[in-house]
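First, the structure itself, so that you have it in front of you.
Shown here: the complex without one of its protein chains, the others still in place.
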Amino acid sequence: MSSSTEGRFVRNAWYVAAWSSEVGDQPLARKIIGEPLVAFRNSRGAVIILSDTCPHRFAPLHRGKVIGDQIECGYHGLRFADDGQCVFNPRPGGVLTAANRVASYPVVERDTFVWVWMGAPDRADPSTIPAFPWLTDGDTYVKTAAATMVQRLPVELIVDNLMDLSHGAYIHRDSLNAYPPDAHVSGTVTADVTQDGCEIHNLVQRDGTDFYLHTFFRDSRTVADNGTVDLWTDTRFNAPTTIYFEVGIKPPGEPRAAGEFFGSVHALTPCDADTTEYRWLVFRNYAKGDPGLTAEMEKLVGHAFVTEDEPMIGAVRDRMAGRDFWSMRPITLAGDQGAIAARRCVERLVEADRIGVPASVRPR
Amino acid sequence: MSSSTEGRFVRNAWYVAAWSSEVGDQPLARKIIGEPLVAFRNSRGAVIILSDTCPHRFAPLHRGKVIGDQIECGYHGLRFADDGQCVFNPRPGGVLTAANRVASYPVVERDTFVWVWMGAPDRADPSTIPAFPWLTDGDTYVKTAAATMVQRLPVELIVDNLMDLSHGAYIHRDSLNAYPPDAHVSGTVTADVTQDGCEIHNLVQRDGTDFYLHTFFRDSRTVADNGTVDLWTDTRFNAPTTIYFEVGIKPPGEPRAAGEFFGSVHALTPCDADTTEYRWLVFRNYAKGDPGLTAEMEKLVGHAFVTEDEPMIGAVRDRMAGRDFWSMRPITLAGDQGAIAARRCVERLVEADRIGVPASVRPR
Partner (left out) sequence: MSSSTEGRFVRNAWYVAAWSSEVGDQPLARKIIGEPLVAFRNSRGAVIILSDTCPHRFAPLHRGKVIGDQIECGYHGLRFADDGQCVFNPRPGGVLTAANRVASYPVVERDTFVWVWMGAPDRADPSTIPAFPWLTDGDTYVKTAAATMVQRLPVELIVDNLMDLSHGAYIHRDSLNAYPPDAHVSGTVTADVTQDGCEIHNLVQRDGTDFYLHTFFRDSRTVADNGTVDLWTDTRFNAPTTIYFEVGIKPPGEPRAAGEFFGSVHALTPCDADTTEYRWLVFRNYAKGDPGLTAEMEKLVGHAFVTEDEPMIGAVRDRMAGRDFWSMRPITLAGDQGAIAARRCVERLVEADRIGVPASVRPR
């Protein structure tokens, strides 16, 4: 971890390294919290993740090739087994020792993602990986394609953005939220932030709302005859960098199960202090036979991320110019609780890493 | 002010923020001595300049829009009045306090410029703004268009360039000064540098000169029958970064009023340590009915700035590589007095800022 990433990221945590579909039998390069990694599937189909730096002369192993269960360095031909041990030196008289190895990382494939544990291997606990059961339940849900954006943005500013959806009325005024900002204050609004371990829920409910959230519900069957609905926006944050939120509508007074919603998955992987890999998709439990709506969701949401969110977050990053968030004395207003809770939670985990105390990231 | 600008610029000073014509009723972004600013005209037509950083999540305010006398942040919709006070938070339950505000800056419009005071507001004294009366006297003078260059150059090296016009014989040998450098030493030459507070004059007179300064005087009526003139170059520097100079010719022995001259205004605004906004124009008191000469002045001078001065100053900047000027032990020669006096004057003002002592920038 370079000095610019030291103390910035949670180490003892699971991060999404890839969509499962991305990893094949040849090397795939990744950088996560500043550490270069190489991923490949061995001959049994298991995903292997090793340090991407050859310990001999520091060539990136991903520039070499996978031969059976081994990866060969492309510079001088050293070969490493899938547990990281160096097992072959092609030069005459080459002797290898147990110390000639690269680090290997715990890996779990789940819910279409490859998760990697970046901390002490003996503390890797797969039960703390946040679940995304919707992604493998094709009967109940229809989803957009698995998408990946590489953004030149620090991950914490993307989390800030997602944990305060009130930005939609301004940034996405002309795309996802084609309604005047004043509409936001109609209806009866309740907002709740709850925290369980390092899982944070940010729930906003607007009962008796007389407008549609946006065009994605335009053909909804849940719209009451009088044109009003209950609207909910439920955001789930799992430290350090994974967010899920759903937006739903239901007939006034009915339970959520009577409603329709779409959910979006935001798996943020900090490559380093400046760059984030952002994997996302959107799924829904309604209008499942409407491929046009699926295509529209994919296009509109992707467009909003790239042309609306990313420039604004980048402008914030430039304005911060590397300064610490708190040192800039941000003013805190109603609506900021979720984002602040997420930020505090990550800071607590970084501190736990630093002093060597395990911190629970699982919901109790 | 970031660390790279800290202690580098005079804070308690007026800077040109814009030509008056640049500021309209929507946000205009500026950066001056490292501070991001946003300028707009309020409903009464007054130019307002505020800090461009929303104190909530640090979005640049210029990405939002002006609504009446308020500017709305484009990220989460906070609105700020034209005195910087935050007056609206769109989120439910939003409470605002007097501390929720952005800095506002003293502004003066004068002589076609918008001037902004970057220091302590209670020390802003409009009488210390350098005057450019020629710019609004259309009866006596004809002028080129108001021009703005953004140069990736530190402001002090541009000042160095302008305060020693002897560079013209070398850098501008083939454009503005199409004569051999040896011509410089003909005639009787006197050079005087005088300083009054932080206004410095650099006057060079060449009496009985038998050549033309350059093509701009080619049709001059002041040329004596015997082909000789008195030539003057009079440079005025007003700390920290404004320069005016005129170049004139007159019949030998006559007063300046009997002569013809053109003046050029160089309003340098340091954005930060690396970049300068450079506003300029040229005016003259002769050949006023010759639009071809006006066009030629505009084209030739602009061309000289961009293709001759800027590359050389950039080469000096690269060669200095961030080192302090004095630490490089420059040799000082005849002709350097004006530039050295300007540099010392600015250093004195920066030091006065640092220790908190007011320093006069007005001519006595």
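Which chain is which? They are A and B, in the order written, and residues in each are numbered from 1.
Here is the rule we go by: a contact is a pair of C-beta atoms (placed from the backbone, for glycine too) under 8 Å apart; a residue touches a chain by one contact, two chains touch by 3 or more.
Just so we're clear, the structure is a prediction, and the values are computed from it rather than from any experiment.
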Candidates A:56, A:256, A:288 or A:317 - the one touching the absent chain: A:56
Hidden partner chain, touching residue among B:166, B:195 or B:215: B:166
Selected residue (touches chain absent from view) among B:203, B:316 or B:352: B:316
Contact footprint on chain B, counting only the chain that is left out: 160, 164, 166-167, 169-171, 181-182, 184-185, 189, 191, 312, 315-316, 318-321, 328-331, 333-335
On chain A, residues whose C-beta touches the chain left out of the figure: 2, 36, 52-53, 55-60, 63-64, 72-78, 86, 89-96, 99-100
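Criterion: only the chains that are shown with their structure count from here on.
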Distance from chain B to chain A - Cα centre to Cα centre, in angstrom: 48
